[in-house]
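Before I ask anything, here is the structure I am working with.
Note that one protein chain of the assembly has been removed; the remaining protein chains are unaltered in position.
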Amino acid sequence: MPWTKWWMYCNPGVCLTRFVLLVSKVILSLPLSPQQIQFADQQQDFNKRLSKTGRRSRSFSQSSTVNYNSAVSYTDCSEDATSPRDRQQRSSKGHQDFCIKNIRQAGLGRREIAIAEQEMPALMALRKRAEGEKPLAGAKVVGCTHITAHTAVLMETLSALGAQCRWAACNIYSTQNAAAAALAEEGFPVFAWKGESEDDFWWCIDHCVSLEAWQPNMILDDGGDLTHWIDKKYPNIFKMMKGIVEESVTGVHRLYQLSKAGRLCVPAMNINDSVTKQKFDNLYCCRESILDGLKRLTDVMFGGKQVVVCGYGEVGKGCSAALKAMGSIVYITEVDPICALQACMDCFRLVKLNDVIRQVDMVITCTGNKNVVGRDYLDRMKNGCIVCNMGHSNTEIDVASLRSPELTWERVRSQVDHVIWPDGKRIILLAEGHLLNLSCSTVPTFILSITATTQVYYFYNLYNAPEGRYNKDVYLLPKKMGKTPHYLPTALLLRLWPDFTCQRLTPTSQS
Amino acid sequence: MPWTKWWMYCNPGVCLTRFVLLVSKVILSLPLSPQQIQFADQQQDFNKRLSKTGRRSRSFSQSSTVNYNSAVSYTDCSEDATSPRDRQQRSSKGHQDFCIKNIRQAGLGRREIAIAEQEMPALMALRKRAEGEKPLAGAKVVGCTHITAHTAVLMETLSALGAQCRWAACNIYSTQNAAAAALAEEGFPVFAWKGESEDDFWWCIDHCVSLEAWQPNMILDDGGDLTHWIDKKYPNIFKMMKGIVEESVTGVHRLYQLSKAGRLCVPAMNINDSVTKQKFDNLYCCRESILDGLKRLTDVMFGGKQVVVCGYGEVGKGCSAALKAMGSIVYITEVDPICALQACMDCFRLVKLNDVIRQVDMVITCTGNKNVVGRDYLDRMKNGCIVCNMGHSNTEIDVASLRSPELTWERVRSQVDHVIWPDGKRIILLAEGHLLNLSCSTVPTFILSITATTQVYYFYNLYNAPEGRYNKDVYLLPKKMGKTPHYLPTALLLRLWPDFTCQRLTPTSQS
Amino acid sequence: MPWTKWWMYCNPGVCLTRFVLLVSKVILSLPLSPQQIQFADQQQDFNKRLSKTGRRSRSFSQSSTVNYNSAVSYTDCSEDATSPRDRQQRSSKGHQDFCIKNIRQAGLGRREIAIAEQEMPALMALRKRAEGEKPLAGAKVVGCTHITAHTAVLMETLSALGAQCRWAACNIYSTQNAAAAALAEEGFPVFAWKGESEDDFWWCIDHCVSLEAWQPNMILDDGGDLTHWIDKKYPNIFKMMKGIVEESVTGVHRLYQLSKAGRLCVPAMNINDSVTKQKFDNLYCCRESILDGLKRLTDVMFGGKQVVVCGYGEVGKGCSAALKAMGSIVYITEVDPICALQACMDCFRLVKLNDVIRQVDMVITCTGNKNVVGRDYLDRMKNGCIVCNMGHSNTEIDVASLRSPELTWERVRSQVDHVIWPDGKRIILLAEGHLLNLSCSTVPTFILSITATTQVYYFYNLYNAPEGRYNKDVYLLPKKMGKTPHYLPTALLLRLWPDFTCQRLTPTSQS
Partner (left out) sequence: MPWTKWWMYCNPGVCLTRFVLLVSKVILSLPLSPQQIQFADQQQDFNKRLSKTGRRSRSFSQSSTVNYNSAVSYTDCSEDATSPRDRQQRSSKGHQDFCIKNIRQAGLGRREIAIAEQEMPALMALRKRAEGEKPLAGAKVVGCTHITAHTAVLMETLSALGAQCRWAACNIYSTQNAAAAALAEEGFPVFAWKGESEDDFWWCIDHCVSLEAWQPNMILDDGGDLTHWIDKKYPNIFKMMKGIVEESVTGVHRLYQLSKAGRLCVPAMNINDSVTKQKFDNLYCCRESILDGLKRLTDVMFGGKQVVVCGYGEVGKGCSAALKAMGSIVYITEVDPICALQACMDCFRLVKLNDVIRQVDMVITCTGNKNVVGRDYLDRMKNGCIVCNMGHSNTEIDVASLRSPELTWERVRSQVDHVIWPDGKRIILLAEGHLLNLSCSTVPTFILSITATTQVYYFYNLYNAPEGRYNKDVYLLPKKMGKTPHYLPTALLLRLWPDFTCQRLTPTSQS
């Protein structure tokens, strides 16, 4: 069934908000039934590779979790072997409509949620505003997203606004069991645990949709699996929906395809391309996560290091600005003339990779292209050069070319490999060429909160739209909704500027 | 005829490339008889002076010229009273088809052009590339732009590419007589001088169009006056045109109106909204000109000063970044949530003007709105506060409210007024609230060169388009022209990065 | 004997290079009124734990290790209970003159050393230069420093230059057992393991000094314990020394006291106050470690956060610059007028803590004073405010005032406490007010390498000084050693700028 491989095509590079551990499914190529993984356009014989490296990469993704999401994972020590599906659990209030790892972790999860709430002020502000109002009363939401403390804040906000929720995980590894437990304890029907099998995955989704006396009318999806399932299995339910809110690149892509094919029978909202998501997930987030990721993995000092950043889009702009500020000497490669000119105007030296490859201490890819750093470049790097990827999936660095007999790989830390040439030269490869910021740093909660707020904003607009306002199409909301105050984005600002209000009637700064 | 006053309404705020002296026409409403210049402390009657505002501000623009475009104006001392229309002049080669101030200034003008060429590498590179090719052979261009050394480089480039040119000025004051002389000496039919009357203005334009045995087929316009003239007077010529290239906001606006009315009978190119023009005229240019303008007028030290920048669009972004870099403590006011959030992420403190107005040393407006700084704010500024405008026209600061009997105006330098409150408090008003960067600093030639290059690029594409490619509409060229190398923008980069070439086949950096 | 508690008074604040785990001895061994500390959800019997303070801080430092020095500590799982003093071990070559935890960790340690060598290019360059030369031939060094991979590079460099070494640890917790094993395997007489008792500590030092047929002639000390021991126990050996090289504030302070008292009988070199150490340990290092420490502990997003940095000395300058670059809005408090003026000129807003304490998201202390952030300020911070210390020891934040019955402490991660007010407000206290960068981030190897290089530089100058050049005094070498090329600092630059050479004969840039 092709759908089971959907995640193979999804594009996490531009979808940072798909939580960090998206990594485990989409990226780190680990999974449990490895024979199913195939990278679309590469046609490689994956099984063969896996027979060699599968074991290893599996252990990596786990250790990745252990190191970088400390709060999440220390609870997993207590994991026992029984499948959650085989155990009947019960919340302290007797509630049983959920399926999670261990309800006893609820206290821990609640604490994590409390921490997350601190950095998600817009959602908290919304709850306050909507007190008594219940603008989402009547909404029956099925959701399929990463189940984390951040999602919990989102769900509890929807609930505070009046919606009813049932939720499954959009990824078999990313669930924070403690957060799930806290939600279940609070009475939310949650069906998710860390380490689901594929069968579990669809079983959980199905349990969110099919329930007697439960006619969901809204979908909140991240990746499109839920939408697909309902479309296929419950076409009647699908037709009765008021709409879909979809966050990921992949899911949005799929929606446009459905729409083109004339098979989209409800309106859908495209969160992925909203300004708030684009700017923050790329420019502002990468500016911080490039430093964070490099430091955690290598403890390298940035000051005085020569760095080449390949690509000067939003991601490249963020990385370059951060490294410059820390004292690195930054070079840029760029093929687009406009971006190249911007790099020049921002004080960076434009180079061809070829011209600096022998002298740089770090190479960072953010182009969105394939094989930007090929074996020929890798061969010429100097001893100790750090190579990592902030761009698209794991295709920018030609890692495959390094898996050849004359080179020795040495794992020095989790996510850090020394690749050693016959003459003793080592390069330091991070995250095996996968996205550094997804693999090795955390996404700031504040960033996640911006997307979550946007989701609620779109959700609210879609759910409350007058009859006929939206057709069976995919929508991107305009930056400005008429002259009315911006309900959500304004709320978003509350954390930053508590008394933000419109200063003058006529808005819009120049350009 | 309303057209004669068109320039009153035109919008130079977003059109920096309309050369600095556009100022004289659009803004400073100008000039000449020096005996009327009297400085504040010479006991002049301010009210009386005001009643002749026009007179008064006229004298300013001259001094503006003297101070800020030194190279241009010292040639004007030799101005004599005879109108150029009444004198027959002759180039050293006997050429007579031109009407300018003084052909003897040709040497001086040539030197200014030589200086300009240094900073316009893309055009110079184009000339080299097109050597022998003459891609514009057959083009008969009538142009109507500011006549400056920069324009001369543009015209001589068109000519080098094979075009024939006839040119008039788009502004009665902005002509650099020496540059015009150099062009005439080189054989270009130029009809322009500094200080034309309105009658002169149209006479010059007419002389560019109507000439026996001259059937122009292309228009290069800045402001739309030429287009309008041909449309009205020579409809038959108009219909035979291959197209129009229009640079200014005003002209583009007019073209869209014609198009809407179904009266645009040839394709037209919109330069104003091209990316190269927008980014450079605003962000990058203002980043430099805010410092330049403030220093030249006030010699103020930026370090440690508290500054409020109103508006965080491209202009505001440029101003804030520059002042921060010089050590100023910068506050931002902004009503658009996205821009406000960007200001926060860029380390600026969002404030309401009201909260900081008593403490700041400078107030800079870049909102595009009216009366952002009203009398109430002006009343509360501290002694010595500098107030200036980088935004839209002269509407952002409510200067009119300062022309009231209880306040004393004292002109301390050209473009610098002290407005004095009864208690002795002074605020320092720059350029009477007009655009600081247009009035009081120069636009870097490099910026002008980017727009000029874009003009040639569009011109080339329009002139060489296959039959039927463009309809009778207004066009904005896509950022990327298919997969072909970017002819012009690439050339543009030559100055910055001599060996810029496509590094890899598949381009596009992420986002 | 008061000396045994020396480390209680030592001042790690300005002594970053004392390795991260110095922490365990100097800092974490502390809590002042321990009976009040109770960690919320762990319900452990704290008093009991305290009765074995050693144990506790040991485990503390371990968890610190686990998180922040991953590579180092995972080897310690194999720790067994036998004291190293009770076991006889033997290197693969039969060498036995050492006492360490476990010689079998040598391979792992060697790898760590290899990684460290990458970032210590100056020392590696020195080895190359000195090849065949052996400028330290005849030097018999006893050393007492942290035993880490970095120290190993230092020791092996001294050895490569011709010196003989015997080494002990200057801290009972900071030893990296694997690095010690690698040194022992290489034949170095090393006496150190992680978790020594105080008796072990002095036993190890004594074993470095007293050995038949071993007459040491140089001391390389960090903290002064070794110097003290030799002075007291082996006065005859002390008198025969050629000199002492001392790195720490504490040790240098002690040397000046000895000198004043007329009891310093050999020349001593003051590394602590050398320019290379001061600038790098403070300004450049803190610029990176403030971000690193905050991210690892809190995952906070910096962009848009309001931060007050108390103190604008070198540390404050580094912290402020870094946070500004990440988009934080930074306020400075400062009492010294010169520093305050610098803050102004660097675009920061000077405030009184009182004026911003209610609005900031983070408070960072770097003043060197006591109780800069007292309970009155803590009471007024907003919910979620992060409080941490980058300045002097653990005195800047009045943590003691928070250990009062009405406040609840909740440990949410290692080094992260939520302190909760009766009304539910939480502040987030990092590292219990201890130095954030020592406790919670790593010191870049490059920084350590600069100090290590300086040590060798001073060592070389002292050891090779002509008779009578240095008296029985404490010396600080001049920034420039005459006209001769700077042997070491130049080497230092090799990593950054491979072909750094004197460009012109007459040096010195202005000021």
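Which chain is which? They are A, B and C, in the order written, and residues in each are numbered from 1.
By our rule, a contact is a pair of C-beta atoms (placed from the backbone, for glycine too) under 8 Å apart; a residue touches a chain by one contact, two chains touch by 3 or more.
Note that the structure is a prediction, hence the values are computed from the model and not measured.
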Identified contact with the non-displayed chain, of C:Ala160, C:Leu211, C:Cys265 or C:Met345: C:Met345
Contact with the hidden chain (one of A:Asp346, A:Asp379 or A:Asp398): A:Asp346
Per the touch definition above, residue among C:Gly368, C:Gly384 or C:Gly433 touching the missing chain: C:Gly368
Touching the absent chain when the full complex is considered, from B:Ala160, B:Leu211, B:Val300 or B:Val356: B:Val300
Candidates C:Lys140, C:Lys233 or C:Lys279 - the one touching the absent chain: C:Lys279
Positions on subunit A contacted by the hidden chain, ascending: 303-304, 306, 324-330, 341, 344-349
Touch residues of subunit C, complete complex, unshown partner: 13-14, 275-276, 278-279, 282, 284, 311-316, 333-342, 344-345, 350, 352-353, 366-370, 372, 391-392, 479-480, 486, 489-490, 492-493, 496-497, 499-504, 506-511
Where the unshown chain meets subunit B, residue by residue: 41, 67, 70-71, 111, 115, 118-119, 284-285, 287-288, 291-292, 295-296, 299-304, 321-322, 325-327, 359, 383-384, 410, 412-414, 441-442, 444-447, 496, 498
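Just so it is clear, only the chains that are shown with their structure count from here on.
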Chain whose average C-alpha position is farthest from subunit A's own: B
Central chain of the complex, centres being mean CA coordinates: A
Distance between the centres, which are taken as Cα means, of subunit C and subunit B, whole angstrom: 59
Rounded Å distance between subunit A and subunit C, as computed from the means of their C-alpha atoms: 38
Set of subunit B residues in contact with two or more other chains: 341, 344-345
